[in-house]
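Missing here is one protein chain; the remaining ones are kept as they sit in the complex.
Naming follows writing order (A, B and C), and every chain is counted from residue 1.
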Amino acid sequence: MDLSFWILQFLNAMQYSMLLFLLSIGLTVIFGLLHFVNLAHASLYMMGAYIGISVAALTGSFWAAFFLAPVIVTLIGAMLYFTLIDRMRTAGPMNQVLVTFGLIFIFLDLVRMGWGDIALGLDGPQSLSGTTRFLGVDYPAYRLFIIALGLGVMTTMWFILSRTQIGAMIRASVENTDMAAAMGINVSTLFFLVFCFGCALAGLAGVAAAPILSATTTMGITILIPTLIVVVIGGLGSLEGAIAGSIIIGFMETFGAVMIPSFSAVLTYVLLAVVLIWRPQGLIPARG
Amino acid sequence: MFYQTKFRSITLIAALIFLASYASFGSYFAREIVVEIIILAILAISLDLCAGFGGMVSLCHGAIMGVAAYAFAIMSAKLGWPLFPSALIGLLAAVVVSGLVGWVTARTNGIFFIMATLAFGQMAYTFFFKSRWLGGDDGMGGISRFDLSAIGLEMNNSLTFTYLGLGVLLLAYGLTAMVMRSGFGRTLSGIHVNEDRMKALGVNTAAHRAKAMAFSGFIAGLAGLIAAQHTLYISPELLIWTTSGEALIVVILGGLGTLVGPVIGAILLVLMKHEISDYTDYWHAFIGLVLIFTVLAGGRGVFGQIEYWLNSLRSRHHDPDNHQTAGKPQGGDHA
Amino acid sequence: MLEVKGLSKDFGGLHVIRDLSLSVTAGERRVILGPNGAGKTTLFHLLAGTLKPSKGEIFLDGQPIKAFDAVKRARLGIARSYQKNNLFETLTIRENLMLAAAAALGKSTHMVKDSSRHPDIRQRIDEIAEQVSLADQLDQTVGTASYGNRRQLEVGLALATRPKLLLMDEPTSGVGPTMIDRFHRLLEQLPRDITVLIIEHDMDLAFGVADRITVLNFGEKVFEGTPEDTRGNATVRDIYLGTGGYHA
Partner (left out) sequence: MEKYNLSYWGTIVKTIATKLALVTGLCLNLGFSMISTASAETKVGLLLPYTGTYAALGNAITEGFELAIEEAGREDEFTVIVEDSEMKPPVGLAKARKLVYQDEVDVIAGVVSSGVLGAMRDFIHQSQVPLIVANAGNNLATGENCSPYIVRVSFSNGQINRPMGTWLAENGVKTIYTLAPDYAAGHQMIDAFTKAFTAAGGEVIGSEFTPFGQTKDFGPYLTNAQASGADGIFVFYAGGEAINFVKQYGSFDIKTPLYGSGFLTSPLYVEAEGEAAIGVRASLHYIPTLDTPENKAFIKAFQAKYNAMPSEYAVQGYDAALALMAAVDNGGVDRATLAAQLPRVSYVGPRGPLEIDPATNNIVQNIYIYDTVMENGVLTQKMIDTVPSVRDDAAGCQM
């Protein structure tokens, strides 16, 4: 096991972490601001992958899928917002979990009706096929693209939250919604925008993951658990928590698979249990 | 807080009579369906105890049920113990595991409690899934039926088995109802409503929650024993978190915190599933719609909603200052 | 009965209680006075065990209790009522009292008998309801009860455990004069085997019921004495009138 082996595994871990980050950040931002546990986030991720596959089939271009799928998923999210999410905002976490769990079932069957039960794949863009030399190793270009995408989203979000007007409004609303409303922030519009943004990220994660992972009807339910684990370990609602959670899980699963493969299946669950017993609110709990 | 009202008793008895006659007069498959309902109803009662009264929405109840089934199967089929002591070991295993989970998660609440129980449940699932000694994901067979011919019961007769299952369901309900109206059960409700104040009243709330989980594990263990006795074969499928999720749906559908609701919910869900799957493979979407509708309609569940209507009718007819006897206030409160 | 020695509590750099010593004899009615932010409620937290002191010792009947948590102290007979209602909101008043009575009578871990029908528990509920004048409202849900009734229940919950030491944090805050009168009578009727510490803003009530008065300011004990001494004390007057920090 020379250095290049560890660099490769480091990149693998980064790639997986960034995929988890893209998925969990939307969920956690929605929770942080709206206090809404949106399990259907996983379904939107699945829709991103399937819609991406269809758009790519239709246009013959991966990039069209890459940009259009998040937009379409956002539209679906907006529809959900006006029909269900908005009226469930004050209904308590238990009811929110149940309603969005019902949505998961519905999306599952919609996808089965529309795309069938057979797993589908999406070809990555031609320009990112094959491997590239990076840090002295040959690494798949598309995986590097995922890493860059994750870091890009991370930086953008940090910039928005800490340097812009809307970011200040979001932070104020996270800390104290009533106060923010009293200060003249249009809280309901803000909620809607943030929700849409979260949905767009879910769709983006779906279409970005499709060239690496296949699209299956159960992909939503199977990704739900790791995503929730990331968000809960990090601390629901906190951006830093989502970053920390996805990097911890990504690195632990990757290096767990490399070093103690027979335990890798339970490693995440053990970590989750330990974190929650040690810090019942997650590692970096959100304020407010 | 739990009160065994007349309406609840009547509904429960009606439900049991319905199940018994469905099994007696229906086709062979009707009995399979009734046993499926019995297992799910007992599991849901056990979950209602935690979630409805203690506010502990657990996603590891399926795993606890599975632990009982596996412990029973290991003792009887692998180690050759007689069935009765094996069953006791099975229940004991469920109580111990459940109590331990309750003890270490006592400080967590809400979504964090859900996730912590999910973690423990999935650990148990992975353990049995990977255990090659126990057949791994293929499961293990070789379990034998209880021989109750001494008291004149032929357990291999599916109708007898179904009746006995209904008896266990009644037992599970009775035990849970008894505990929920005892000082222990009411204090559990109190902890759910205001844990801090309960501590100030001198109640060790963490230990109390752990004990409630342990008792709930006993009930879930009963479901596990019936499952193992019914199929004479068990697989890790029992332990996966979606089994707990299904039980949770049943509790919500029937009525959280009512104990009778879970029985009604189990009947509705299983019958609905079988009826719809005769026509279409897309019954998940239907269940999803029902779940959403239930929550939008007030989240009281079918039984809870009816009880709520009855209570509001009754209080409209009564003088509001007129106290009911023996401290029997309006039921249906979710505490 | 209650001995506090050199008690201090810091939050970060903030000294909320400084080197406080108190001695309360059995059966005494002790009123704690002091402006907002004087550390009165924090003192109650330290006594009840919901906060851990930074320094100092607490003795109950000569037994050091600093290491005990809130649950254990409650079991030793320390009960408290809160300044802000801290009740079982979705339950009825009867159920609230039932919980407290069951806990006090050691029935909260019994798993067989229906606690709502237990004769001891029912007797305790009736007694307390009578004491805090809630006998007619027993089946009302707390969430829908009037503010006054909830204040009464707040005290009732503490009384229902039959404590040795009762800590009452502004039991009459926000209620009208009739209620204050009624509360005054309640205090007078309380058996003398209960030791009572009251944080109070209502001067008449304070001077009316107190055996002794302790005055806190900025976490320090600035005065202690009988009501008569307190009335004439310049320091106390300065704190209340001079700083203008007090408002009811």
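We take it that contacts are C-beta pairs under 8 Å (C-beta built on N, C-alpha and C of every residue); 3 or more make two chains touch, one makes a residue touch a chain.
Quantities reported herein were computed from a predicted structural model and do not represent experimental measurements.
Listed by label, the shown chains that the missing chain touches in the whole complex are A, B.
Contact with the chain not shown here comes from a single listed residue; of A:Q96, A:T177 or A:T216, that residue is A:T216. Within the whole complex, the absent chain has one touching residue among A:P140, A:G220 or A:G282, and that is A:P140.
Within the entire complex, the positions of chain A that touch the omitted partner chain are 1, 5, 8-9, 12-13, 15-16, 19, 54, 56-58, 60, 110, 112-121, 123-124, 129-131, 138, 140, 142-143, 211-214, 216-219, 222-223, 226, 253-255, 257-258, 261-262, 264-265.
Although one chain is not displayed, its contacts with chain B can still be listed: residues 27-29, 32, 36, 126, 129-130, 132, 135-139, 141, 158, 227, 230-233, 235, 237-238, 275-286.
Rule of thumb we're sticking to: only the chains that are shown with their structure count from here on.
Taken as a contact graph, with one node per protein chain and an edge wherever two chains touch, the assembly forms an open path, each chain linked only to its neighbours along a line. Ranking every chain by how far its Cα centroid lies from the centroid of chain A, the top place goes to C. Each chain gets one centre point, the mean of its Cα atoms, and the points for chain A and chain C are 50 Å apart. Spacing of chain A relative to chain B, judged by their CA centroids, is 33 angstrom.
Multi-chain contact residues of chain B (touching two or more other chains) are absent.
By the touch criterion stated above, chain C contacts chain B in their complex at residues 48, 50, 70-71, 74-75, 79-80, 86-92, 94-95, 98-100, 102-104, 107-118, 121-122, 136, 138-139, 141, 157, 161. Considering their complex, residues 1, 3, 178-179, 181-187, 189-190, 193-194, 196-205, 208, 211, 215, 321, 323-324, 326-329, 333-335 of chain B touch chain C. Against chain B, the residues of chain A that register as touching in their complex are 37, 84, 87-88, 91, 93-95, 97-99, 101-106, 108-110, 112-113, 221, 225, 228-229, 232, 236, 262, 265-266, 269-270, 272-273, 276-277, 280-282.
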